[in-house]
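Complex shown without one protein chain; remaining protein chains in place.
Letters are used for the chains, namely A and B, taken in the order the chains are written, and counting of residues starts over at 1 for each.
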Amino acid sequence: MPDAVMVPDISRTVQKWRNKRGSLIMALHEIQNRYGYVPRNVSLQIAQLMDVPLARIYEVVTFYNYFKLEPPGRNNLSVCLGTACYLKGAPELLNELKSRLGVSEGETTPDGEFHLQSVRCVGCCGLAPVVVANGETLSKVQPSSIEGLIHRCHKEE
Amino acid sequence: MAVHAHINGIPVEVPEGTMILDAARSVQIDIPRLCKHPDLDPTAACGICIVKVEGINRMLRACCTPIEEGMKIVTHDPEIVEVRRTVVELIMSKHPNECLTCGRNQNCELQTLVAEFGIRTVALPNIVPDLPLYDDTEVLTIDPRKCITCGRCVMVCQEMQNVHALCFLDRGYGTRIAAAGVTLGESPCVKCGQCSAHCPTGAIVEFDETGKTWDYIKDPSLFTAVQIAPSVRVAIGEAFGYPPGTNLTGKLYAALRRMGFDAIFDTNFGADVTILEEGTEFIQRFVHKSAELPLITSCCPAWVDFMEKFYGDMIDHFSTCKSPHEIVGVLAKTYYAKKQGLDPAKMRVVSIMPCTAKKWEIHRSASMAASGYQDVDVSLTTRELARMIKQAGIDFRHLPEEECDRVLGDYSGAGTIFGATGGVMEAALRTAQDLLTGKALKKVEFKAIRGLKGVKEAEVEVAGKTVRVAVAHGLANVESVLERVQEAKEKGDEPPYHFIEVMACPGGCVGGGGQPYGVTNEVREARARGLYTEDERLAVRKSHENPEVKRLYDEFLEKPLSHKSHELLHTRYQARLTYSR
Partner (left out) sequence: MAKLTFEELDKLRDEYRAQRAQRSWIRVGTSTCGIAAGAEAVYRTIVDEVRRRDLDIDVQRVGCVGMCYAEPLVEVNVQGAPRTMYSEVGTEAAERIVAEHVVNGNPIPGLAIPGIETLGYEDDGLAARQGKQVRIVLRNCGLIDPTKIEDSIARGGYQGLKRALFDLREEGVLEEMKASGLRGRGGAGYPTWLKWKSLREAHGPEKYMICNADEGDPGAYMDRSVLEGDPHTVIEGMLIACFATGTSRGYLYIRAEYPLAIDRIETALRQARRMGLIGKNILGTEFSCDLEVRLGAGAFVCGEETALMHSIEGKRGTPRPRPPFPAQSGLWGNPTNINNVETFANVAPIIVRGGEWFAQWGSGKSFGTKVFAVTGKVRHSGLVEIPMGTTLREIVVDICGGVPAGHRIKAVQTGGPSGGVIPSELLDTPVSYEGLQELGSIMGSGGMIVMDESDSMIDIVKFYTDFCVEESCGKCAPCRIGGKQMCLLLEKIQSGKGTWADVDTMKRVCLAMQKASLCGLGQTAPNPVLSTLRYFEDEYRALLGAR
C-alpha cells in the first residue's frame, strides 16, 4: 500500500514498541497522552508502522474507556462514581458540574474549555467523594466547592 | 485417545477433544445453538447451547467444552430449557421484528430458533438501537440492528480471509458490528461475501438486484442474455430440496428460458476461453521467459481486490486474463451480437454467480466495458436466482432438462471444474501439457490439487520439465504461499512455484459467498463432487478441444493473446490504498 506521510515523532513513539509483543495498547497510551485523544490520521499511521489492521486499532480504542476519538477540553474534570464516592454524594457533585458547565457527562463545553466525565473509582475511596481535575485528585469534595474549582481552572490558563 | 461419557444417560465414546455439542449429535441429540458455525472455532457468544454437567454448578457451553472422561451430561431439562428460552427472549428484545421484509425470511437461524422455542410473547421491552445501514458498496448490505453479535463474520473476515474489514466497535450493550473505515466501501473489504454466507441472520445480505433483472427481462426493447457459472449448477438445488452437489444444469437452462431470458449462455464456455488465454500466457512465461514466474490466476475478483490492496508489488505476476463471466459478457456484446445482428446497446448480460464480489467486478475498471458498453450488466448470486425462480412460479423440481444456446454455451470438463478449488489449475495443466508437448495426452486428472486442504502443492512433469504449482483457497491461506515467493525473489532464488491458483472462498466457488446458506465442508465436498462427476461424463475434457472455442478463435479472435483478444479479454491492475481516507 502506498505510504502515508509520516509524522516523525509518531514513528519514534511507535518504533519503541513495534518489536515488543503486546504493545499496541502501550503505544496508544503514548498517543493518547500526547494528544489527549487518538486522531484518525495517527491511527492510520500506527496501523502502517506497527503492521496492525486499522480494524484492530478501532476495536481496541472504542473498547477501552481510556481512549478517546475526539479532542478533549482544555480542562478535564472527572467525577468518581465508584461505590464509596456514590454513597458519599458523588451524584450531587456530578449534577452540580453538569448544571454549572451546561454539559452532560462525556461532553465538552462548546468553547472547548471543560470536558466532563465520570470514572469508576480512582482508588481514593477512603477520602470519598473524589474529583480528578486535570490529573490532580481532590478528596472530600463538597457541592459548594465546585464553583471555586471551576473558577480556579479558568484562572490557571 | 477415546473418552467416554454419558449424555442424557446414553453412553458415548468420542475422540479426545470432541466438544459436547458434536458428541451429542453422534447420539442423535440436537443441542440448540446460534453462534457456533461448523467452519469456525467457537465464539461462545450466544449462551444457547448450555448444558449441565454433574458436579458443576454453572451450566457449560456445549459448543466449546470438550468431553472429559466420565462426564455425566444433561442437555435438556426444564431448568435448562427455561434458561435457553430466556436467552432467546433477551436476544429478541434487542432485535427488530422485521422478518417479513428481511433478506433472510424463512432462512434465518434466529427465526428458526424462535419458531422452535414457540415463544409467543416477550415480557421485555423491545430496545433496538437505531443504527444506520452500510450499503455503499452495492455488493453487501449490513444492517447492524439485526446483528446478534455472534462474531462469526468478524472471525471470517479477520481470520479466514485476513482482510479485517469487519470488526466490533464499542462494548457492552453498545457493541456493534462495523466496517473498519467509516463506510464499508472505505474499508479494505474485498466483497468475498463470506461474512454474509456465515451470518446466522439477515444482518449481512447481498445487495439485491433481482428487481433490476426483472426490469431488463420485461423490457421488450432489450435483448437480455444470461449465463450461469460452473458452481451454480451444483448448488442451486439446495434451494429446492435437492441434496448438495446435484447437477441441475438442464433444469436451470429451462428455468431461465421460462423466466424470459432471450439467450441462455454458460460461463463454462468463458472458462474454456480463460484457459486458452491464461495457459498461453503461462507457456510464454515458462518457456519463452517473457515475464517473471510464478503466474498467478486472476479469475476471482475478491482475490484481485485483495492483491491490489495488500500485495501491490505482485501485480506483475497476475494473469491479465479476465474472469470467465466477463469474457462471456464481452463476447456476447461483440462476437455474438455481430453474428446475430443485434445492437449491443440494446443488449443486457446477466451473470448468475456463486459470488458477491462479481457484483463489484463488473464495474471494476474501464476494461470491464471493452465491448464499448458495460460487458456484464448485472451479477446475481445463486441465492437471488433461487428467489427469482420461485417468484416466477416455476415448479423447478418437475422441469424438463433443456439445452443452452449455442455459440457461447458449449463447454468442456475443464470448464466445469473451475468451480472447485484446484479446478482452474487442473484445467490449465490439461491444456498446457498438450500445448507444450504438441500432443493430446491421456492424463487429464491431477488429484493432488483437489480437495479442501488450505494450500495444495504439486509437481507435474511436462515435456521433460517440472512445473511446480500451488493452489490456495481462503485468503488467509494465500499468505504463506506469497511469502515464499517474495522470499525467493529477495534472495534472487528460483521461484518456489511456476503457477499459482488462488480462490478467495474456502473450497473455491462451490463455497462462494453467494451460494445457498448452510455451507460446511461436507457441502463443499458434495458440490465439488458434482462438478468432477460432470467432468468425467463429458466427452471433451480439455478447454482447447472445445469446438465452439475453436470456432471463436477461427472466426473472431485469431489466436490466444492476439491483438483482439488483448483488447477484449485482458485487463490491467493497479495498487490501491488499503483504507480510503
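Operating definition for what follows: a contact is a pair of C-beta atoms (placed from the backbone, for glycine too) under 8 Å apart; a residue touches a chain by one contact, two chains touch by 3 or more.
Predicted model only: the values in this text are computed from it and were never measured.
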| item | value |
| --- | --- |
| Touching residue (missing chain; options B:Ile29, B:Met59 or B:Leu140) | B:Met59 |
| Positions on chain A where the hidden chain makes contact | 21-26, 28-29, 52, 56, 59-60, 63-67, 81-84, 86-88, 119-128, 130, 135, 137-140 |
| Interface residues of chain B (partner: the chain not displayed) | 42-48, 50, 58-59, 61, 64-66, 79, 82-84, 86-87, 90-91, 93-94, 123-125, 127, 148-149, 151, 168, 170-175 |
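The rule is short, and it goes like this: only the chains that are shown with their structure count from here on.
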| item | value |
| --- | --- |
| Whole-Å gap between the CA centroids of chain A and chain B | 44 |
| Residue ranges of chain B touching chain A (in the complex, touch as defined) | 158, 164-171, 178, 180-181, 187-188, 309-310, 312, 575-579, 581 |
| Interface residues, chain A side, partner chain B - complex | 1-2, 40-41, 44, 47, 53-56, 58-59, 62-63 |
